[in-house]
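One protein chain omitted, others in place.
Take a look at subunit A:
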């Protein structure tokens, strides 16, 4: 009965960046707001923020080196089933590890040396099919207005959740379709009205230029496939974004899935999850997601130290991906009936409490 009443009161969320929810968020002071962050002494934060090339150089050599090796073995065994495991592993490094590399290098925190950040950023953007200009700005907005409806262009699971879309994206199907449409549109010189809301005019020509370069690469790859009479060139370039996407979706959904929206405390809308070392390598420690959002200047390799330092002030981290999905999937199903429902993150006794002016209003919907 209570849920029906809640559902009756629900105002449909409008995720368009030009829509009603975005205007309401601005009116309510939720846009570009001052977010909660745990107090960390300046000296310790400075130490955490320090840049270093060594960890990212090591990880990039492993990442790209493994891709070359796996692709080589896949090509060698092409024509037999033996190529399949090599391409499956190659696909994850192409279609999933590129997600975290795009992300960390976009923040400029992976390497100390700027050109290294920029080079890996461009490579990773191509693999994950995210225009490096467009997505730098969309991610900037994601950090300004994290999961603020109508403001954040990177909300992966909108309410009510579109479960079919989620499942298809484990294979990159809708994401890549949209990415290709965007690439073609940009390559023909068109920046959409939504893109114009977060990409400054001065940056828009660069988005168009890069879309044209990508288009040329795909045209050459398709031409090579036709000339060779084989899909092999596309299995190496392009298709891994589909068959290797599953890991970045598996980990990415946990970032904010099922948690609160329209709050200004990352402890309420983000999730830290402990993971196995292989997933953490692929994901570049973005499993420490509350910590990353609270302090985006801290490089990926310092996030475990930051977690140890501030975990007294954060909700208890999920002990595994399985644990995260066990709470998140039922939450998605509840949101099909009541889109105001969310998982309320409990704070430990050592934490500073949530700001009640936001939390008190949300609490009934979390029941």
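Throughout what follows, a residue touches a chain if its C-beta (ideal position, glycine included) is under 8 Å from a C-beta of that chain, and two chains touch if they have at least 3 such contacts; residues count from 1.
What we mean here is this: contacts and distances are computed from a predicted model.
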Can you pick, from "Branched-chain amino acid ABC transporter permease", "Xanthine dehydrogenase family protein subunit M", "2Fe-2S iron-sulfur cluster-binding protein" or "Rieske-like ferredoxin MocE", the UniProt protein name of the chain not displayed? "Rieske-like ferredoxin MocE"
Quick one: say which of A:136, A:247, A:267 or A:345 touches the chain that got left out. A:136
Write down which of A:184, A:224 or A:297 is the residue touching the left-out chain. A:297
Note that subunit A touches the chain not displayed via residues 32, 45-46, 49-51, 107-109, 133, 136-137, 140, 143-144, 200, 202-203, 295-297
